[in-house]
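The complex appears here minus one protein chain, its other protein chains still in place.
Each chain carries a letter (A and B) given by its place in the written order, and its residues are counted from 1.
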Amino acid sequence: MSDGASATGDLRDTSLDGPTLNVRLSRVWGTPRGLLGALTTVDHKIIGRRYIVTAFLFLFLGGITALVMRLQLAQPESGLVGPDTYNQLFTMHGSTMMFLFGVPIGEAMAVYLVPLMVGTRNIAFPRLNAFSYWVYLSGGLFLWISFLLNIGPDVGWFAYVPLSGPEYSPGKRADVWAQMITFTELSGLAVAIEIIVTVLKQRAPGMTLDRVPLFVWALFVNSFIIIFALPAVMIASTFLILDRLVGTHLFNPAEGGDALLYQHLFWFFGHPEVYIIFLPGTAFVSAIIPTFARREIFGYLALVLSLIATGFLSFGLWVHHMFVTGLPQLGAAFFTASSMLIAIPNGLQIFCWIATLWDGRPVWRTPLLFVAGFFFIFVAGGLSGIMLASVPIDTQVHDTYFVVAHFHYVLIGGNVFPLLGAIYYWFPKFTGRLLSERLGRWNFWLAFIGFNVAFFPMHISGLMGMPRRVYTYGPEMGWGDLQLLSTAGALLLFASFVLFVWNVAASLRRGDVAGPNPWNAGTLEWATASPPPPHNFNRIPLVTHREPLWAERGGLPVVTGLSVSHRELMVSSVAEAEPQLRETSPAPSIWPLVAAIAVGATFIGSIFTPYAVLWGALPVAAALTGWFWPKAMPEDEE
Amino acid sequence: MAGLTVATGVVVLVLTGLSYAGQRRLLGEEAAPVTIRVIGHQWWWEVQYEDPQPSRGFTTANEIHVPVGVPVQVKLESTDVIHSFWVPSLMGKQDLIPGRPSAIRFTAERPGVYRGQCAEFCGMQHAKMGLLVIAEEQADFARWRDGQVAPRPEPASDEARAGEAAFVAAPCSMCHQVRGTAAAGRNGPELTHVGSRRTLAAGTLPTSRGNLAAWIVDPHGIKPGVNMPLVKLDSDQLNSISAYLAGLK
Partner (left out) sequence: MSSLLTRGLPSAGLYAGPMAWLVSTQANYALAAWSCSYQFPVIPLLAAVLAAVSLAGGVSSWRAYRQPLPADTTTVPAPDGSQVATLDGPEGGRPHRMIAAIGVLVALLFAVVIAVHGVAGLVFTGCER
């Protein structure tokens, strides 16, 4: 690679140094200011921040629906909300938490952090990234605006047929649910593809597969799960819309359809879905523990193995959601086997993490507190999960509050606690300021106590025979005291989130200023400024170790030769990350937004008439034509 | 590390084996002398007792009696959406899925009154779709069964007779059957011996003359969204019909 400008005026970074390089790269990679810049940006950090904030907004909305439900159930025969409202509330709660928060937040953190951790300048397919955010936002708004206009869905987050079918759910409510699925799954698939390509082909030179951070491995495996699971629910929801709108009878037993087909399609997605929500939690834990244990992770190979095994096994569990549907016992037994045996890779992960802390010199800052909370809560949830895997036990506790307790333990324990720890950990990187440690401790303890007071009694409520999805219950059932206790815990848990938002708001303005690496961590995102410049790194690092910043304390070796006159990043080989190509990266573009609007209008229109698909294809095609219109690129000379 | 993993594996394999053993014991095939068909509706349970002699079969609603110590087979079907039959103290649950009939077996070991509730979200009044299973000694069960097979008892008072006439003339007879009268509707619960049941509206209200009246006057106040329409009756009709129904023991 030659120094200085070549014949076509392409200036390389070899000759430039320090501030000059930073300024020139910031100009090339930066997003224009103002509204137009905001609408056209393809910077993964800006889009990632938007994703995170939007997902947290949906977390709050979902939390408010939960609070209303808990207030209703605090007393028997409460008249706070009627059955119609309650049915909408639990549908909105589940749908928001699972589709608008649980999956997107993992993708959000991946979009922001994976390119930084693998040492590249932007995520793969940056315009697709922008497009996926707009589609996600549209889907979420579509659901919530419908709810506020009293045409929100009321058939549960899973929307079983025949209840959600044309005969028993007239109107547009179930169609809103089904089409929201289409929005969010399109968005999820897009991000999954970007992550896989980024991780396989854009790693910094020297970052062989066994030097890839576990955070990245977890989100990489997660992306494969997303790609294979999401199509199943898209098919289920599309078939539902076809039955409702076009008059097919895919799920109508009177005309040769099968109501159980829906459940198979839904749960083939539904079980991997909960692992899609859990795996980012493992990513956060695997990143936080080495930093706060002050040693590299114990059992890297075992952890990668666990991630891969969990990813595959998660596809073999789905019938355990259908144990009481009258299927042959032999068939159910296969799924008991896989549901029980998945505890092996999950347990292996826990052992490795605990061993790292045991063998390290732990520093109990807030991120590590939340990880400790994760250990307790997730493992407790795993134990109730083992119980549920057994058919005889499940026939009693299926569809009771025992299951509600179980999945809140594994999802809040496995995703939300690590997520809060992750925000405390990476907030200085995102914003340049540290969150308050004092408020963080209050946040943690309030959340931990509130969570357990809210959800532990539900195990007992379920064992006392309380079914799910009931808007009220009689005083003679004896469930009232425990329900009141759960409500008290829920209020505490909600308060902890209010405290979290307070901490964020206050720290944004008055938090301690953070340098590039306030935690003395080892991975690449801490090698650049806080917050990172638009181009992430002045020069692409050369990686020789799993924890590059710990191995090269004197300063990272770097690769030189990338262009400074246009957006360029490095493409490398899959296993050994040998440099292969200098690849041009797209500049800001309006087409992702335009395409998202066209796609969104088509989706929304198609719940009213199938012709919307036909007519909508025209603006979508126009937008895609604009998007892919070839640009004249300066050809490489060597 | 390898040791811990192998230990986890062994524990999990043992639990799997125990689970299989439990499955076989609880859910295997066995003959059942008493067979009942339960058909789920939005938001009540139609109960049909089968008998080798067709004339000894009968239909009731929301309350099941079984003899103690005898295996009972319950065939499960649904006419509308998915429901789930569950009496926690007696057996695990199983879904009633339209187009997919299935069956469940249980044996009540001790006499008693056992409450059950629908355990699969089935719409607006899923929360109030309860049922009772009453396990009693063989002799009591046989007596109850004979009583249910018989047509309705003759109305005992003038008020009850007026009530029967009003019932048959009013829209009630379009949905409800009372064997021994002209009322032969099959849309709603069978009412031939409604007075003998302990609860009304699928476990929502204790049976009494007053509660029967309350239900007829305002079904949507008690169970918003039920399929039973509001039937306007004047106070005489209401009094006589509720007296009549309360007497249908």
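What we mean here is this: contacts are C-beta pairs under 8 Å (C-beta built on N, C-alpha and C of every residue); 3 or more make two chains touch, one makes a residue touch a chain.
Everything numeric in this text was worked out from a predicted model, so none of it was measured.
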Hidden-chain contact residue, picked from the options A:G37, A:G82 or A:G316: A:G316
Residue touching the undisplayed chain, where the options are A:I308, A:M477 or A:A529: A:I308
Residue among B:Q48, B:S89, B:S102 or B:N239 that touches the chain left out of view: B:S102
Missing-chain contacts mapped onto chain A: 205-206, 208-211, 296, 299-301, 304-305, 308-309, 312-313, 315-316, 319, 326-331, 333-334, 336-338, 341, 344-345, 542, 544-547, 551, 575-578
Chain B residues that touch the omitted chain in the full complex: 9, 13, 16-17, 20-21, 23-24, 27-29, 102-103
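In this section, only the chains that are shown with their structure count from here on.
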Interchain centroid distance [CA atoms averaged], chain A/chain B, Å: 44
Partner chain A, residues of chain B touching it in the complex: 1, 4-5, 8-9, 12-13, 15-16, 18-20, 22-24, 26-28, 42, 76, 80-82, 84, 86, 88, 91-95, 97-100, 102-103, 117-127, 224-225
In the complex with chain B, residue positions of chain A that touch it: 82-84, 87, 155-156, 160, 162-163, 167-168, 253-254, 257-260, 299, 302, 324-326, 329, 332-333, 336-337, 340-341, 343-344, 347-348, 351-352, 355, 386, 389-396, 398-400, 465, 467-473
